[in-house]
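Heads up, one of the protein chains got dropped from this complex, but the rest are sitting where they should.
By written order: A, B, C and D. Residues from 1 in each chain.
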């Protein structure tokens, strides 16, 4: 087996903290370019794997934590569907053992460890290899990779971190009267994909709230932080779109694929999941347009306000600078300035100043500069 | 049956008021992600259902309000076409009973309750399931979902709220000599879709008026509120487009579909409806371009005006600030300033000031700053 | 027959004047949404129809004004091609009579009256129904609908207003040696479409002139009204594009259609017409890009000039405001200001002022602010 | 034969000068709309035709100027390939005679004279009719039309002006050992198209230089004329793109076409020409993006500089305006101003002024306004 790239090793710990703070989508460098394909290296921040097994059928259901691969064999035989869920990618050998047990290609196994894959499906002879991404809640919107292998009688899932969004599916399996008990492994795969897609709904909903809030702030001038927030909103939408677009494509690809693993009944449900994904995409695109329009609107309102500020400045300057000049004129100390001695030159000057000031105001009112700006 | 998501329950009343005020398109979170597909939950603001039945044929026509599902059976047998219209989605059990009576799939029934679907058609063996959206008039442009099931001899429609836009269709049915009396249920479905599409025409027309009005305001500087209005206009166009684009697609899908429910004669009319939808889309896209151009034009004119304001300020400042300095100079109280005692230094200074001021004006006229800005 | 929508009636006269002033493309609301398809209502501003007949063939040609539909029958029999041209849509019954005489579908007849159709072709069994739009010259660029029915031995055209652009075609028909005399009705239809497409050439040419003129104005700062003119230019290009794009599509559709009404020889000519339409579209798209770039350039030059204005202001302010302050300082009336009594404090101050002013100028020259702006 | 449009005649001379100065792509109005197709009118600025003949084959090669069409007949028989090159379109009758000799359709002949065609290919039974455009060097980037007819044993080219870019091809033909001598007329057509495509390479190269130069100027603030130059650059790229895009399409169309005129060996070379055209398009699109980005960058840097200017102005104004006010206060002539008589009020005031000024400077340094702007 090959060794990992040198510098990558050295910077591993530093990367781990950095990884978590990253705001911008990345592909992590997997290993030195040009190395042998199918090379498996655990991601820098990988957790130790926790493996759970859930085997069920119309007759009953068993659920347990397992540690060695041999433990799963009896369940594969005794139950119509066995779901093995691996949370955490920290043990390359163990995960490879599972993969090889179910006939995974080494390129597929490599993808399990390279956790920046796009959602995709790869049909193999005996199973389908599916990658989806679920949203991970943190300081920044981010997503986590879930690799799924669906074959006859089994579903194998690999998750990046501990804790997932599949508890509702587990609850349905535990319920003896739930229809999922009657169905095969393909239906379980559908249920997992559907749960994945559904997980984006509250997230997208919250983005709708953010846009509405920003719109309020932008249009009512209480504009604290609006630019930064719009920027972050747009970035989050880009992250969301990168996760949801290929998810829909992958569901469509399963539907087009003739694989016997997905039976006709499950396809009806998958069509529904595809429909949900389409709704998400439609909404995300709408939000992208709205947030783009928001920046334009904000910017134009900003210019509007600048115009108003400039008008105030110009009005003050244009009125008082000439008057100050006139006052300065008669503040000069020339010995021969006959006006200084005249009886009514002071009130006459005051009158002239008032006329000049009022005249200037009339000019500005005529220009419409006194009416304030855009009332939006 | 599953229980509704917890927090959703608690916030229901608050949501109801919020729902009505929402300006931004949403997908409401239907229920906890990952729950069983086909789950039916009435929308938060659902009204109690009012059900009306309209059965007709060449021989005659009957119209009544019904409350129990059994009441419809005789009409289904006695009349060629029966139209059952359910307004309000507040009673899940009743609506499910209707749906199951006509063989609806539970995923389709779920869509009836999730009232943020995109317009779509789903062909089933015995019927077509069609979702369209009609504009709902309120403070903000919004749309309402109408779910339609068309089968042999019946049309079943589910509307979100009481009151609809189908009265003209009802009038035509009531008229004994109207051609609609001779036609089958597929034609009635067409008539409803056509009425839906036609409902967008006055709305689009009014948007044309808003654009024309805004253009007038932008180009003639009476620019109160233009930015906010352009922003709202663009948002309304986005909402409109989201409703109309998939409507055309759905009409095209019906035309492509080989379903016997839609006979050849009705297809000719549907082609006409598709044509109307195309016109709407064409116009909406044109309006989107126009409103985008409007913001650009507005913004450039704003900058033009800013230039004019700055010119005024600069002209005043450049003329009077130096003059004020000169006046200030001779306002100093030094004991040894020989000019102060000269006989003609005051008129000489006045002359110098006039020369400086006029010279400055000539420079600005040469720069073209005295001619005002852009006359548009 | 149904009555027209109520409010529409009341506002008819007002609409008529408004209609003519409209600058923004519209779909006029045809009648109340949901009413029976195939309803014919004359447009608000419809003129009384003038009908002319032009029958020709290799043997000869006849041309007359007609008033009743029966007058056309003999010509249909005696001449290979009869062209009936109806100018003005003010008489619904008469026009319907013509339409029914030639087997038009009532939906097609409805389209004749709804004069905001997009250019399109609808093939029927016995004839083709074609809608094109020709430019109408007025204060704003607008287009007018021409509906054409082409069948075996006849062409029937309906125009919105009196006066058209087909005189060159008529001249060719009147000329006994013109090849058009030898050809069938399909060729006449081609000749009319070709004349329609050609009519956009001088219009597009004039838009090229406007762009060139605007470019000159924008780049040489003689920028009166440039923004408004660019805005209008962009709007006109949108109107043009809406008319020409579907025209090319319709010509292509005729070419693809297998209808025997268009024979092989005519198809060669239609290909030429499609080529002309492609040239128009290519040019319109080029002009759209150029006019978009023009606004960007204008706007950047505007900012350039703003920079220059601000530099002038800043130079004056930064030089004279400190000097004025220094003068103000020695204009104070404190009793204990020893400098006031010194012998050379006045010239020393003047020197200090000169040094400060020149130093400031040097700083600005170093910053490059004295060299003027962008010389484009 | 029809007469030319009246006004066009009158304005001909004026057009000629204008034509040459035109910067914006145009379609010249060919003749009155609606006139008979196939009408040939020499372009306004057409030159008298110069005709040259170049006949060659493995055995030998002949080259001569010809004036009458009869002169070409012997060469057509005696040599495998005859290339007749007509430079200048000033003689309609002569050119029509050539066209008819080689069986050109009158619509194709019309296109020869309408020199604003897009590059295209039209396959006829006996020959291919190809239009390409070569760059014409002048004050503004412009292109010139070359119409080519390729048939069995002959190539006929029509050029708008005297002088062309085909001398390298002629040299290869004159060279007895050149492979072109062994090939047929289709290969000659390829050689001409290839020379055409190659002619755009140095032009595109020079645009790369212009972009690099502009980038230098924009980023280093030596920004004289940058806006106008970017604008012209973008316009030139639009012109280039209009010429090159359809050229690639036409080469692809020849490759798809099954015409026996282009043999298999020539197709290999044509694929190479298509590849070159793709490279050109790729580069032109890249340049378009770069030049668009350049304007954005320029504009943002401009705003940056504006900010710097405004900071200078604000710093001066905010420091000296209050100080001047304080000085003005003690320049007042009230009789009862006790401070005026105090012993240390002058130095105290000077101190207060220094404190105020320095305080203000500290505030501005805290705001980061003293550090200059963006150092790019």
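Going forward, a residue touches a chain if its C-beta (ideal position, glycine included) is under 8 Å from a C-beta of that chain, and two chains touch if they have at least 3 such contacts.
Keep in mind that this is a model prediction, so the values were computed, not measured.
Interface note: of D:165, D:253 or D:361, the residue touching the hidden chain in the full complex is D:165.
On the side of chain D, touch with the chain left out of the figure occurs at residues 165-169, 172, 178-180, 191, 194-195, 198-199, 201-202, 204-205, 208, 211-212, 215, 219, 268-269, 271-272, 275, 278-280, 282-283, 286-287, 289-290, 293-294, 296-297, 299-301, 303-304, 306-307, 310-311, 313-314, 317-318, 321-322, 324-325, 328-329, 331-337, 368-369, 374-376.
Counting the whole complex, the residues of chain A in touch with the unshown chain are 22-30, 32-37, 105, 107, 116-118, 120, 122, 221, 223-231, 234-235, 238, 242, 295, 298-299, 302-303, 305-306, 309-310, 312-313, 316-317, 320-321, 323-324, 327-328, 330-333, 337, 339-346, 349.
Methods note: only the chains that are shown with their structure count from here on.
Contact of a single residue of chain B with at least two other chains is seen at positions 299, 303, 306, 310, 313, 317, 321, 324, 328, 331-333, 337.
Chain contacts here run in a simple line, from one end chain through to the other with no loop closing.
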